[in-house]
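Quick notes on the structure that follows.
A protein chain is absent from this complex, but the other protein chains hold their places.
Letters are used for the chains, namely A and B, taken in the order the chains are written, and counting of residues starts over at 1 for each.
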Amino acid sequence: MSKDERFRQKKQEWEAGTLKKVIDRSPERKAEFTTGSWLPSERVALPESGDFDDYNEKIGFPGEYPFTRGVQPTMYRGRFWTMRQYAGFGTAEESNERYKYLLNQGQTGLSIAFDLPTQIGYDSDDPHAEGEIGKVGVAIDTIKDMEILFDGIPMDKVSTSMTINAPAAVLLAMYIAVAEKQGVPRSKLIGTIQNDILKEYMARGTYIFPPKPSLRLITNIFEYCSAEVPKWNTISISGYHIREAGSTAVQEVAFTLADGIEYVNAALKVGMDIDSFAGRLSFFFNAHSDLLEEVAKFRAARRIWAKIMKEKFHAQKPKSMMLRFHTQTAGSTLTAQQPDNNIVRVAIQTLAAVMGGTQSLHTNSRDEALSLPTEESVRIALRTQQIVAHESGITNTVDPLAGSFYVENLTDKIEKEVWNYLNKIEGMGGMVHAIENGYVQKEIQDAAYRYQQEVERAERIIVGVNKFTIKENAPGGLLKVNPKLQEIQVEKLSRIKKQRNSDIVQNRLSALGVAAKDPDKNLMPFILDAVKDYASLGEICNVLRAEFGEYQESIVL
Amino acid sequence: MQELARRVIKGDIRGIAKAISLVEDGVETVKKEALIDSLYPHCGHAIIWGITGPPGAGKSSLLDRLIEQLRQDKQKVAVIAVDPSSPFTGGAILGDRLRMQKHAVDDAVFIRSMASRGHLGGVAGATGDAIKIFDAAGYDHIIIETIGVGQTEIEVMELSDIVLLVLVPGLGDEIQALKAGVMEIGDIFIINKKDHDGADRLRTEVEYVLSLKNGAENTTEHPITMTSATLNEGIAEAYSIIQSYYTTILKNGNLAKKRKNRIENELKHIALSKIKESVDKFLNIDDRLDSWVEDVFQKKVSPYKLLNKKINKFLQEIDWK
Partner (left out) sequence: MNKNIRILIAKPGLDGHDRGAKYVARALKDAGYEVIYTGIRQTPEAIVKTAIQEDVDFVGLSLLSGAHNELFPRIVNLLREKGAGDIIVFGGGVIPESDIPSLKEKGIRAIFTPGTPIKDITDFIETVK
């Protein structure tokens, strides 16, 4: 059989198998796809000639192992990615309004930002919360706030992503409880919790407990959801913040996948079957401005994860081997200088995410380097995605950059360097040890330092910052958090604490404390009971702090 | 007595901090010596610990845990944490404190970071004087964390009553380090990161090396203990071993011997540096060096001849008894 013939034959097999299965279930957006000037767009362009075995092993067909070309056979010809803008600030009431606005503007999913006290498990009346309430997201103290947040939003229809890690179990419990009040059963809930503690230790900083009990909470959630909330994505293993902290693209992938390996190991250790949870693992990456490197990064990440799942963990289901991911454009690349330039940066990064095959995307607003984004900026950011989706034409074909000598070469290079890191981390006894030794943080820090030095020396040009600068006036029209917010939130909390039945709350909390002592108990049901009776987030976390202790930063300078 | 000394003795935090800067900067010699002179009668109550071991072994993390133990016993603790200064820029990042920062708001814990400022020996030049300041200020325990570069850190031995040597598995060069004589520094051996593979093996190795040493000289017992600073395991045991070690050396007279030895070293050190200073000043070496170099270069005189002449003159002029 000639080489070309083998390509053709394999394509036919793929069309009759993988593709047909999907198209029968969900047809493509249009009967016919063309370029802007009516040339036909191929669904999956293939090499005309060349080494078939090499192609098939490394690149393959979309929707098939090793998933280099994407996790679905039709990709955006079937359905666009989910356009999901991270939002939330101030009180639950204000955030609720913003969500309704975004849904009206054609956004297809919600993404909730919590304020820092919530993320670290402090109530609004805790001294640690001073000055931070409602600043980077919405403040949630009790289930009451969650009820307000979702008032008038159909929880059976929207998919909700919550950026919450250390206290993820508590917020998930609140979400479930509020949905049930709306009459939506938990089995119908769609969404994601970030729930990725390891990257908090190395890059983002909103940790509470040490690794061991944290991993227990995570596996508790895995087990609980696989039985009770089957459509929920139980974790979003995040490289985004690692990259924001200054890592390279290679480090972003390597450390994220190493985290993934650690979570899988934790779940296997408590006796879960790999194929029972692997399909619900999702990932979250950063899209930077080096367009082609980023595309290569996403493709390499998919290929490596597939290999890990198949060869290391012996997963059977293809779904278990698919790296599905959310992307956000790179906040750290946005400049306070000439903020409108940021629109262009975000557009390039959007192209990177889409050509890299993302499943959902948040585009940053141009004024994020200055303060909370205004409604207008958020709209432009969303429009950027819509323009790429509807006007750019890159959504008419699957994995448009496959076969580019440069991109394939970069994909291979990134893969090789990622494996080097993965092997090194394995040699250290896994990611928890690598983090506790400060190794990972040091690697990131060194890359960040190098980058910044290049910027300082103008060896790396940032337009508007170290070249093409202008004199600027301070920007106007920025959104500010209501300064009375702290008072309002504290007042609300104290009212609830007075109204609730405090004996029941105490019972719920002590039951949770007792359960926490027994490592074989799943804590989710205890937390759910506690939130339903209006125990606050801080109270629940304090019970767990007393049992588990608190994590101490392990960076090495 | 100076105002500053009075503040130190009263335990005034800012006063102590300023006093340490004074001895550290070493610019105002007279003032510095007067300060130490007036503090000296108030010294001698504190127990001085040294903690040494390779960088990254977990010295600071372990200290953080040991401070918790000391605080449960209501002890006042001062820490002097030394990190290296860059030989090129003189700058330093003092990062030990980061691991103990939860004690920052505890008024009975004083943590002071020190850059080595070119001093060799694992501590800073001012560490000895800083110990006196803390001692006079009423701290029950003063703990010195060394830079952690290995065998050159004997100075910590001279400064402290008890030296904890922290070792960890997985550095690859453990046995080399043991052979190279780092072991001589430690009174108590702490194998940290026992949560890592290889900790038990390291313990066996340390026991072996110690048995060789003890066989030869039959000196004091050197306890070995294992900890995990991050998991907070083995800390109470380590603490009680340290306590009983202290009781032992207090009773058998080794503590007094050590302290006298320390004073001996200190006196020698001060004597030498004072003499050097006076000679430098008398001979005005800085200004004259160039012309001496020229003379020796031109073979007008040999180095010994030149200097013997100068030094003899110096010795005649001072009232040497």
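By our rule, contacts are C-beta pairs under 8 Å (C-beta built on N, C-alpha and C of every residue); 3 or more make two chains touch, one makes a residue touch a chain.
Fair warning: this is a prediction, and the values are worked out from it, not measured in the lab.
Residue-wise, the contact with the chain that is not shown comes from A:G131, picked out of A:G131, A:G152, A:G183 or A:G271. The missing chain, though absent from the display, is touched by one residue of B:Q101, B:S240, B:N261 or B:S278; that residue is B:Q101. From the set A:V71, A:I120, A:I164 or A:L544, the residue in touch with the chain omitted from the display is A:I120, counting the whole complex. In the full complex, chain B contacts the hidden chain through residues 13-14, 16-18, 20-21, 25-27, 85-86, 89-95, 97-98, 101, 104-105, 110-113, 115, 117, 125. Panel shows chain A; residues 116-117, 119-120, 122, 127-132, 135-136, 200, 203-206, 244-246, 332, 335-337, 369-372, 445, 448-449, 452, 456, 462, 465, 474-475, 478, 481, 553, 555, 557 of it touch the chain omitted from the view.
Everything that follows uses one rule, which is that only the chains that are shown with their structure count from here on.
Between chain A and chain B the centroid-to-centroid distance comes to 48 Å (mean Cα coordinates, whole Å).
Considering their complex, residues 56, 61, 64, 93, 95, 98-99, 102, 170, 195-197, 230-232 of chain B touch chain A. Contact residues on chain A toward chain B in their complex (touch as defined above): 210, 212, 428-429, 433, 436-438, 549, 552-557.
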